[in-house]
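The structure's right below; bear with me while I get my questions together.
Of the protein chains in this complex, all but one are displayed in their positions.
Up next, subunit A:
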Amino acid sequence: MIGFWTLFYKEVLRFWKVAFQTVAAPVLTAMLYLLIFGHVLEDHVQVHGVGYTSFLIPGLVMMQVLQNAFANSSSSLIQAKITGSIVFVLLPPLPYSAFFAAYVLAALLRGLMVGVGVLLVTVWFVDLQVVAPGWILAFAVLSGALFGALGVVAGIWVEKFDQLAAFQNFLIMPLTMLSGVFYSIYTLPAFWQRLSHYNPVFYMIDGFRYGFFGVSDVAPALSLAVVAASLAAVSVLTLLLLKRGWKLRN
């Protein structure tokens, strides 16, 4: 357990020492989205009977949770691989489950810190309701952990930072952007609506939003089941890869 806590602590310290980039900057980014889209669309769009700015906030929060959780584990691992300092965690007798848990939980923590940061700043502008805080927490934690785990896979897989950028730009960004952050998928043409149902991020954002407004496109229990199953699948895959030493111990 000491091994796990140490690695977790090290991973938290790593992003906390540069919190300006890793926490404050993403909060600012979310604020800019909110100001611009909210300002332009507030008077024109209502979704589920909710004002557009209010509708937008949970999506933005979740988007930042996901992107920062992913960025944390993936960039930490790839940096350690490039500099070679990965040997410091490969030489000790750390069980691979501790390795996995430490990276995922540190990633989750950063995601949640950014998410809370965005929420705290936005409540200055918008009167946000909270209908079901339990759902909010459940979706934030499971979704952040899932993207933290995906970050572990990506960090182990890719060899250079530009490959990681490709991963982010061609997979993570489209998945999050096309998931209903900025709209309800029921405003989409039928084809895209159906396609959205294959995007796990859609369920994360829809369920998360349910916690705030009590309305959603899909029943929140179903969404939670989808997210939990995805997390379980990715975790099992990652643990197997770590156990085999894939790309780390050749």
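Methods note: contacts are C-beta pairs under 8 Å (C-beta built on N, C-alpha and C of every residue); 3 or more make two chains touch, one makes a residue touch a chain; residues count from 1.
To be clear about the criterion, contacts and distances are computed from a predicted model.
Among the names given as "Cytochrome P450", "Ferredoxin", "ABC-2 type transport system ATP-binding protein" or "RsbRD N-terminal domain-containing protein", UniProt records the absent chain under the name "ABC-2 type transport system ATP-binding protein".
Interface note: of A:L13, A:I36, A:M177 or A:L240, the residue touching the hidden chain in the full complex is A:L13. Residues of subunit A in touch with the missing chain: 2-3, 5-7, 9-10, 13-14, 17, 80, 83-85, 87-95, 245, 249-250.
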